[in-house]
Every structure is written in structure tokens, then in C-alpha cells.
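Of the protein chains in this complex, all but one are displayed in their positions.
What follows is subunit A.
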């Protein structure tokens, strides 16, 4: 499972004859690095963000009886869509950089699901590098995750049934994407795009090759999916709103006090008709 040959890592080809004529830019070629040539065929959508919510982390199982000195745990590191959708539309390749004590510590995953399973005994920091399709972004994005094998409370024996799960939620933002990229991704469930104003002419989106079920890239029915954590923004939003209200109330209070100190010119004598009831 560690290295896969290039599958859908190629940018989507204009298979249909009709659409290729309408494509305003050749998606295949690498786009120029400079931002300055806006008049070229690679037009970007200004003030538009493409947002890809992801979750990345590790799930580690204690091997119990099968454990040895050097291999006490079996763990999987992965990057998945936050809603378990297929990240392959955006991500071309993921490279997991493991501890140098591993063989071939640089593990390249060329197709979704972007994950890696290994056995070991030690905790260390895994570097996860995301590479995107050419029309999406030419630069890689680096994430870091600390592999956790042991629970906080060291009381009692480790369970082989319940893994140690550490996941982090984040969102990848691509500002000012290429028009073709936007067209390609705008209807994909893994991606959040803003609604464009009406009358916006985008090149026709090119449909992605249909994958057969064996090579599905989404993680909806992933064997580890039962351990995936839930990330709902509603909770956080509620808490933030409540906190803001409280702070705002305090601000109003303090402002009131300040204005009362400023208002009536007083020094040692209390003002004749002052504000306190």
C-alpha cells in the first residue's frame, strides 16, 4: 500500500472532442509561475477562494499478544476529506516523511485514499507534504503531526480494541484559482467554493474519469471510519458567540463608567444632580 503507480494523478484530459475546442487554456501545460500575466490564457478568478476542508491524523492500535519489542503498535497516518469525500480531485500526491529509523522513510502515496500503515514502537513527528494537481497549485503544503501511541493515563493495560486517535481539522485555501480549476471543482463535494455572480462565463468543466469501485478515493466506508472524530463548527460557533456577548456587555459597562467620569466636572464635591439613582 505504500507506493502506487500514477493513477489519476494526471490532470483531467479533455476526452470529449467538443469540450476541447471550448477550453480557453491548455490545462495540461504547467502554468507560468509569475502572477503578472493576467492577460494570458491562464486567467484567475480574483477575490475567490477555493476551500478544501481536511482532517489529518493517526490511529494507533496496540498489538497486544502479537506485540514485539520493536513493533508494539500498528498505526495508520492519513489525510482525508473532512466530510470523507475524495480528495483526489485536488490532491495529486502525498508524501509522508517518517522517522529515519524506518526503511525508506519517505513514503509517497500517489492516489487516494492518502494513507499509510506501519508498525513500530516509538512516537515521533510525521511530516505530511501535500502536492496538488497542476491547475490547482504548483506549490506543496506541509503539515506536521505527532504520532501518539500511548494514552494519557498509563493505568491498566492497553486495549487492543480501542485505538489511540489523534486528528486535526484544517482547511486548505487556494486564493484566486485558475478559471479552469474552478470550473472543474465547483460541483465537487470535497470542495467549498463561493457562489459566483450570475452571468459568469467559465470554461466548460471537464468531467473526471469515473473510478471503479475498487479504487474509490473517498473514505466514507473506510475500515477505520468508525474511529474518525467528529468536527462540527456549530459547537465552537455557539461558544464563541456566547463569549463575544459577554465581552461586549463588559465593554458597554466600562464605556459607561468612563463617560460618567468624563461627563460631569467633578473633583472633590459630589455633583448636585448625579446619575446614580
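Worth a mention:
Here is the rule we go by: a residue touches a chain if its C-beta (ideal position, glycine included) is under 8 Å from a C-beta of that chain, and two chains touch if they have at least 3 such contacts; residues count from 1.
Rule of thumb we're sticking to: contacts and distances are computed from a predicted model.
You can't see one chain of this complex, but its UniProt record names it "DNA methyltransferase 1-associated protein 1-like", from the set "Cell cycle control protein", "histidine kinase", "DNA methyltransferase 1-associated protein 1-like" or "NADH-ubiquinone oxidoreductase chain 5".
Only one of A:102, A:121 or A:169 touches the chain withheld from this view, namely A:169.
Across the entire complex, the residue among A:125, A:215 or A:233 in touch with the chain not shown is A:233. Listed residues A:63, A:119 or A:141: the one in touch with the omitted chain is A:141.
Contact residues of subunit A toward the unshown chain are 35, 47, 51, 53, 132, 137-139, 141, 143, 169-176, 231-233, 235-237, 239-244, 246-248, 250-255, 257-258, 260-262, 266-268, 270-271, 274, 276.
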